[in-house]
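Just passing along the structure, written as structure tokens.
The other protein chains are all here in position, but one chain of the complex has been omitted.
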Amino acid sequence: MLNRISQIGHSLKLPGLSFLMAFTITGIIIALSDSKVMGKIGSPIEFLKSAGSSVGNAYLALFQGSIYDTRLAESGFFEGFYPFFETLVTATPLILTGLSVALAFKSGLFNIGAQGQFIFGAIGASYVGFRFDLPVGIHILAAVIAGMFLAAIWGGIVGFLKAKTGAHEVILTIMMNYIAAYFILWILKTPTFLRKGRLDPLAPEVKESARLPLLAGSEFRIHAGIFIALAAALFVWWLLTKTTIGYKFRAVGANSKAARTAGISVPFVITATMMICGALAGLGGAVHVLGSEYALNAGIAGSLGFDAITVALLGRAQPLGTVFAALLFGALHTGGRMMQSNTGVPLDIVVVTQGLIVLFIAAPVFVRYIFRLKKLNVASALTSKGWNG
Amino acid sequence: MSLELRGITKTFGSFTANDSINLKVETGQIHAILGENGAGKSTLMNIVYGLLKADSGEILIDGKSVDISGPSDALSVGIGMVHQHFMLVPVFSVAENIMLGHEKFNKFRVLDLDEARKAIRAISEDFGLQVDPDAIVETLPVGIQQKVEIIKALIHEAKVLILDEPTAVLTPQETDELLNTMRDLKNKGTSIIFITHKLREVRAVADQITIIRRGKVVASVAPEASEGELASMMVGRAVDLAPEKYAHEMGSAILEVKNLTVRDALGTAVVKSVNFHVNAGEVLAVAGVQGNGQSELARALINLEEHIEGSVLLDGREIRGSSIKDSLHAGIAFIPESRELDGVIGSFSIAENLILDLHDRAPYSKGINISAKVMQEEADKRVAEFDIRAQSIMDSVSTLSGGNKQKVVIARELSRPIKVLVASQPTRGLDVGSIEFVHERILSERDAGRGVVLFSTELDEVIALADRIAVMYRGEILDIVDSKVTREELGLLMAGISSSKASA
Partner (left out) sequence: MKKSFKLIAVAASLTLITGVAVAPSAQAKKIKLCLALDTGGVDDRSFNQGAWEGAQASKVATAEYLAAATPADFAPNIKAFVDKKCQLIIGVGFAISSAIVKSALANPKISYAVVDDAGADCDENFNCKPVKNVKGLTFQTDEAAFLAGYLSAGMTKTGKVATYGGAPYPTVTIFMDGYVRGVDYYNKLKGTNVSVLGWDTKTKTGSFVGNFIDQNAALTLSKGFEQQGADIILPVGGNLGSAYAAANEKTKKALTIWVDSDGYDLLPAGKSTLLTTVVKEIGASIKSVAKDVAAKKFNGSLYVGTLKNRGVSLAPYHDLSPRVPGKLKLEVRKIRDQIKAGTLKIN
């Protein structure tokens, strides 16, 4: 048991140190880009004080904006958790798209297509959500299934093409993302999706019966999607570790030649993986629409499908790791909002922090050098293959 | 020039690869270093050549301590190395390859190849290494390419030449030629360090033999020692070099291959209309120099190749065109040529590797779930039965030695009900102990009435195990001969000269 704990501690060392370094560098950038701080460059003590205050305020805002806000707590202890709930809301679709990318990594595939799959999930859920009148529960289920189904097909096309023709999934998924991005622009202009009385690309809101239940009342946006996302993470873990299908996925991902030699059908694995990945990203789209957005718009996917790649990398393609990475990104995004409005530090700095964290995790040798670590646990490197895979 | 190593120690973490090794190579001596895979030979040579840095110990050239921290240092003190995998640019000519890294230009700033040609001819004459300086390397046979590597070392005035497993890629005739070249080099005063695990070659050419086991020098003996003595020193126990092969009744044909042609992705036939059969209880060895279509033929038997024509009958039933999975479950056990690439999944545990073929069948799976309990119980049985040395069945296979990896493959492939065993280079790169084990297993399958197709480039192995020997040359089976054939006859066949033609 003690051994196990030290093992976990060991495996957290690299992410932890990367985290610390990313925030240190971001802090330096914040200080140096603050004209008030730079105005005091003449006197070192004033300069440091001012820099400390600038960075401190920014990070305080980042914390208050993402975890717990004492000012909000004035109206009740529970209210103080509003930022944390926002973090969960932001993280929910990211967990699902992240799982989609992570699962693909496990099969040795690089799914850049979570973006497009997410879009189709959102389209399917939105259509069923606003078009039909169904009882609560059934309506949600129908909308979620519609989204997952469309997205599974969208992902499955990539898998099928790769399996049959050997075309590289990176190129296929990038192209499919383009198609999806323009498809949603187009479909939002069709009479079916256009809101009555409006010409801009915005679909009607989904009916009340199709909306995911809110968990903490209408004051908060936190919805049941977070449980769906956690269940999906559990599902992916179960699939990978306990089932024959997951076994095949991992075998092909770790060594497709040996898997093939032992009789595992690689085309089946590629197609099945991409379908499940599509369904996961599509579930993300469905949950996003049914849980927090309600109305489909052209920018519904934002950069969720692309952030998913970073999230999956950060989470080492492990389900639990992906959940934590998504929560971290969600916190940075929501906290960045407060940081922007309170201290004027632009939201973009959060993207810099995210990039730095991933950079340091991807370059463990560098972290090891900085902190003079003898040996870091950098095993279980991701087995995504190169362009010739 | 003499080379002396004193107290060389090198550790990787808690693992000691070299433990205070002392060794002296006299001027003009062929010094063989004999040891199993993983004994520390390569580590030692990489230290001598400057690719690794020793933790302690010193290297002395002609009695003077030298500091070697890179291959260029090694070259400058007169140490040259010919690696097992050649470091040549295939599309360059011999002269261009030899010049590489030391380019000389004439007054027009154009490569001065003439000087290289002259130097090559001079070396060729001095040492009897006949090579055309303008030949393109990729068109040359492997034996000649190796000569190019040797010339490359000599042209930089290497006085101590390290040859790392140089005969692994050669035909018997080429091997004999290399041994002669080594003797010539020795007579001209070049010292040679000859790294190998082949006992026969060591005894034929070495002046002194140092045996390394588990990072330590265990003995330094004269070549007069018998193969049995050398082998037991290498392994640390008595070994049985020639497995007992009992005569026994053979059954009827269990595997029949008719007009089998295999094409590569470009449509070129790499196996050309091959016919043979294997009887139950028989070992058919397919011999030949590497790259003559054996690998493709072996893979085609379980439909691993993409473009196959002809017929493969297993116990009278056509299996060509079935899926790989169906071919395996029809009753073929397949030991692939490269166990790292095709045999095992390095990051998977031993237990997981053992069910690669059976994971979706009872008792390993119930519905969609894999039963970890059954998997582990069965793994425990296999590990015991096949003597797989590991701390735990949950260890990842990549932590195992080559021999134990191969045992995992064999244990997996023999755990299905089978009729035929197809083994492709099953002992390549294995230590003596593991080779012994594999040979015993192959013979016990034969004795149990299964057909065995053994693809091997090792003549000793072929002769020791086979009931009949088919020799492949350029995609065709040149002849199928009885196992009582001589090495010389086999060597001629492997070089493409069929006995009928030879006698005619």
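Note that the chains are named A and B in the order they appear, and that numbering of residues resets to 1 at the start of each chain.
Here, contacts are C-beta pairs under 8 Å (C-beta built on N, C-alpha and C of every residue); 3 or more make two chains touch, one makes a residue touch a chain.
Just so it is clear, the structure is predicted and the values come from calculations on it, not from any experiment.
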For the chain not depicted, the shown chains it touches: A
Residue numbers in chain A that touch the chain omitted from display: 17, 20-21, 23-24, 27, 49, 51-60, 65, 69, 71-72, 82, 86, 89-90, 130, 185, 195-202, 204-205, 218, 221, 288, 292-293, 295, 297, 299-303, 334, 337-338, 340-342, 346-347, 370-373
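The working rule: only the chains that are shown with their structure count from here on.
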Computed distance of Cα centres, chain B from chain A, in Å: 48
Residues on chain A engaged by chain B in the complex (per definition of touch): 242-245, 247-248, 250-251, 254-255, 257-265, 380, 383
Residue ranges of chain B touching chain A (in the complex, touch as defined): 304, 323-325, 327-329, 334, 336, 341-348, 352, 356-357, 359-360, 365, 368-370, 372, 412
